[in-house]
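Missing here is one protein chain; the remaining ones are kept as they sit in the complex.
Going in written order, the chains are labelled A, B and C, and every chain counts its residues from 1.
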Amino acid sequence: MKKVCVIITARPSYSRIKSTLLALKKNKNIQLQIILSGSALLDRYGKVSKVIREDGFIIDSQIHNVIEGSELSHSVKSVGLALIDLSSELSKINPDIVITIADRYETIANAIASSYMNIPLLHIQGGEYTGSIDNKVRHAITKLADIHFVATDLAKKRVISMGEDPENVFKTGCPSIDIALEVEQTPVLNFDPFERYKGTGPKFNCKNGYLVVMQHPVTTEYDEAFNQANETINAIRKIDLPVFWFWPNVDAGSDATSKALRIFREFNKNAKFHFFKNLLPKDFLLLVQNSSCLVGNSSVGIRECSFLGIPVVNIGSRQNGRERAKNVIDVCHDSNSIFNAIKKQINHGKFEKSYLYGNGKAGEIMADLISKIEFKSINNNFY
Amino acid sequence: MKKVCVIITARPSYSRIKSTLLALKKNKNIQLQIILSGSALLDRYGKVSKVIREDGFIIDSQIHNVIEGSELSHSVKSVGLALIDLSSELSKINPDIVITIADRYETIANAIASSYMNIPLLHIQGGEYTGSIDNKVRHAITKLADIHFVATDLAKKRVISMGEDPENVFKTGCPSIDIALEVEQTPVLNFDPFERYKGTGPKFNCKNGYLVVMQHPVTTEYDEAFNQANETINAIRKIDLPVFWFWPNVDAGSDATSKALRIFREFNKNAKFHFFKNLLPKDFLLLVQNSSCLVGNSSVGIRECSFLGIPVVNIGSRQNGRERAKNVIDVCHDSNSIFNAIKKQINHGKFEKSYLYGNGKAGEIMADLISKIEFKSINNNFY
Amino acid sequence: MKKVCVIITARPSYSRIKSTLLALKKNKNIQLQIILSGSALLDRYGKVSKVIREDGFIIDSQIHNVIEGSELSHSVKSVGLALIDLSSELSKINPDIVITIADRYETIANAIASSYMNIPLLHIQGGEYTGSIDNKVRHAITKLADIHFVATDLAKKRVISMGEDPENVFKTGCPSIDIALEVEQTPVLNFDPFERYKGTGPKFNCKNGYLVVMQHPVTTEYDEAFNQANETINAIRKIDLPVFWFWPNVDAGSDATSKALRIFREFNKNAKFHFFKNLLPKDFLLLVQNSSCLVGNSSVGIRECSFLGIPVVNIGSRQNGRERAKNVIDVCHDSNSIFNAIKKQINHGKFEKSYLYGNGKAGEIMADLISKIEFKSINNNFY
Partner (left out) sequence: MKKVCVIITARPSYSRIKSTLLALKKNKNIQLQIILSGSALLDRYGKVSKVIREDGFIIDSQIHNVIEGSELSHSVKSVGLALIDLSSELSKINPDIVITIADRYETIANAIASSYMNIPLLHIQGGEYTGSIDNKVRHAITKLADIHFVATDLAKKRVISMGEDPENVFKTGCPSIDIALEVEQTPVLNFDPFERYKGTGPKFNCKNGYLVVMQHPVTTEYDEAFNQANETINAIRKIDLPVFWFWPNVDAGSDATSKALRIFREFNKNAKFHFFKNLLPKDFLLLVQNSSCLVGNSSVGIRECSFLGIPVVNIGSRQNGRERAKNVIDVCHDSNSIFNAIKKQINHGKFEKSYLYGNGKAGEIMADLISKIEFKSINNNFY
């Protein structure tokens, strides 16, 4: 039995790995170990732990490491705490391989803990390129990892050019596309979002189109984050469509974004803005699939929506550098530009399907590779 | 005034930066901030803090983060603790740039703390190549850093090939060679090591040649580390020369090495083995300069000794992959091979000087660049 | 110069020490050192750091140690983090005495750090008695402390009966009464709370009476905390007076209380409930001084209000065991009982002044003692 430990640090990471987890669980040679940490455990971001359990998985360990407050130094402290807990936890469950996903700041703790403890590290979603600190985190993790599952050809090329052994780099596509494939096969919005997810704000009719907005702060400047949120709010207000708006992730600056939203609500109680913390991954994609346009800076717009052909208005620098299909219009944090881009996308309607980020079978491909590759820490001497 | 913060985590790192610190201190536009952490603060490795103060520097902050014990998980915990302390300390002293040196496991904390807090990070000694986990650490730090000062042409090429902007990569040579240059200019052993450094073991006459031995554990397996130490001990015993032996660094496994040495002493009280914790960097080089051969796996053999032309027997994998000049014979952890190589080196005597790792002016070159480059964190958006 | 270090971990503690700080600052033999930690640094509880700076104090150090989430284990982790930071910080600022206030869970870190580091510890507000874990924390701190400044005769007796040397126990009264004395001397509500503190909810006329409500969770059961908040909400709604309601402290369970309040607001947007995070200590007391009744479980009702003679309805067990004057009616978490008690108190109006918790001169008395007592750690051997 190979003990495969997957560390999930945030809600979006679960969507990026769910189909792989399902495929791993079916494999009789694999013992799945799941560690949750970071915002994945926090109520205000919609505890993904509950979702994971309801999907039939057992959570082996929970690491509470988020320091309250939004200074950059808190991210450093949270990584420090994660390392302290991981050092104990990995000693205890003693996995044969650790899997870490993507590039959130706290995931570097997963990479350090396993590489320093001589546990082979598999990194999913390396080799991509974005315009922010995520780049540094992602590439540093690449250099700590032993095996790489990447989503695109370009990503594969980048990982190899950074000096990784081509034999350890596999293009698998992104498991998030696996959920998109499911949604494409049964695309009807088969639930009432107000009913199932409550949220706050007025109800409205979804039949005549609506927008989905998800905007995360990309700056550490409180004032700037506040203004950026307001530019988007102001653009959206002028569009004559109701809106599902998702609260941002736990991040430095997210309080500024949330504050802008709360102030807006205080003075616009009747606006057709309905606010959610989060939806089940598939439900979220169904909501997006049936929307007129996705607005904001979520990577869902770049990835899943490329496969589904959903029109996307991508705001600001957060997704800079990410490969994209034709479904995306990029705009800066300017109310008018945002407004015009949304109008244009609504008029255009659905785009053609793209296979840029995979064909919907990534989970199975990954689980198959994991069960077959003989993992060994490439450098098994420490000092 | 540019606030330049240098984080020193271990005794050898100080030799790698001392001439730079001296040059920075002279520069009126620079306010030097020194943070000590890790084994640099530990008595059993020869508190380098005392040396640094005696060299005229002020230590701004001390971070005690070494977890006692030699399991690999302890390294992870020590990094975690360093991050917690650095998050507070860097918030307080608020530097314009952080400098981290080389590739010891704990230095990744310096890189994470400064890059996550948007403080430009300068990495010294990137782009080198060794056969162990250090590789992962070094290259991960490269990907977190904004500016790179490298020692050799090949190192520069490697850093750039990993995707770093060539404009941010500078070949400066290694400051350790600056001390070697001083030693070369006044090469006489002008002090009595027994007198000045005490240590343990019998005194002997240095005039007729002696060996210097410094061997760090390169494995996490206690038994293996113990055996490797014994192979070297057994080879050295057969050489008819007195020995200055240096205790190993604080590392997983170092207890096994120390234990082998203690057991040897217990039963060989009259052997001409004298044991030191550490010497002042320049005194150490003077001792090496006047020795018949340097034995073990210290990087001093590869770097400083290439400039000084001292014969070196390099044991095992610790320096694998490092560029070397002609002064080095590589052998595995085998008593006979070690013995033969030492014999051969003693017979050969001094080698020709090599400029592979610099010309002895690295400190000035670095300080000059630091005062001139306009540092900005290349990615100044966090999320 | 005596270096006197005061550690403030939460908003209410500042009111309990402010007049002492002012008196210490005036004393030329004393160098004041202020460390802030815990919720005192958090925006959502009204950063008290800003208030402290505006009062003319310099903050020497900020310790960010609150783990996000509301499980009990998070309190333990937050104490752990505080200890790690205090060990570094106290080493650095090296005070002659540390002052810790009252009995919040995180203050035990202050007591451990200073007693273990042989820094004499002065505990303010020991010897009181309440019905919860605070008791354990308070009394444990008493046993770690060297000097005790207590508020009442009974508290003094209790501290001595626990084995403390009577020579080290001083009845000083509580500095919170010093602010009450100021308010009594100029009792007019000389500011517009809506204007100065914004908050959320409708404005109303304060001239015809209003309630002030401050209810902190006293339970770790989420559902129970939620219900307790609702009992109070339901009682208050039936009273025909507008309400100033204060958000609870950062505590396990506080999310449940906040949630009850947010749900109430969602469905009662026009109710005359105005919500504040916090007011300046004196402004808060002025607001209470001019209210018809203080409702909830704040210790202000027991302490400051006894001196001011304000009618108080004290709900639940949080203040159990605290000595009280005649101005308090105690009720359990039952909507009807709360309603009836408020009615009774409004009808009664102001009570006679009590000196139970001091005469308004505690700050000066304390500063005077601190400058005179020769502090020495009573047990200055550690092991």
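Please note the rule applied: a residue touches a chain if its C-beta (ideal position, glycine included) is under 8 Å from a C-beta of that chain, and two chains touch if they have at least 3 such contacts.
Just so you know, these numbers come straight off a predicted model, no measurement behind them.
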Among C:6, C:79, C:124 or C:169, the residue in touch with the chain that has been omitted: C:79
Positions on chain B where the hidden chain makes contact: 41-44, 64-71, 73-74, 77, 81, 200, 250, 255, 262, 266, 269
Where the missing chain touches chain C, by residue: 71-77, 79-84, 86-88, 90-91, 105, 108-109, 111-113, 115-118, 131-137, 139-144, 158, 161-163, 216-220, 251-253, 317-318, 379, 381-383
Those residues of chain A which, in the complete complex, touch the missing chain: 61-64, 81, 84-85, 87-89, 91-92
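Here, only the chains that are shown with their structure count from here on.
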Distance from chain B to chain A - Cα centre to Cα centre, in angstrom: 40
Whole-Å gap between the CA centroids of chain B and chain C: 52
Residues of chain B whose C-beta touches two or more other chains: 81, 84, 87-88, 91
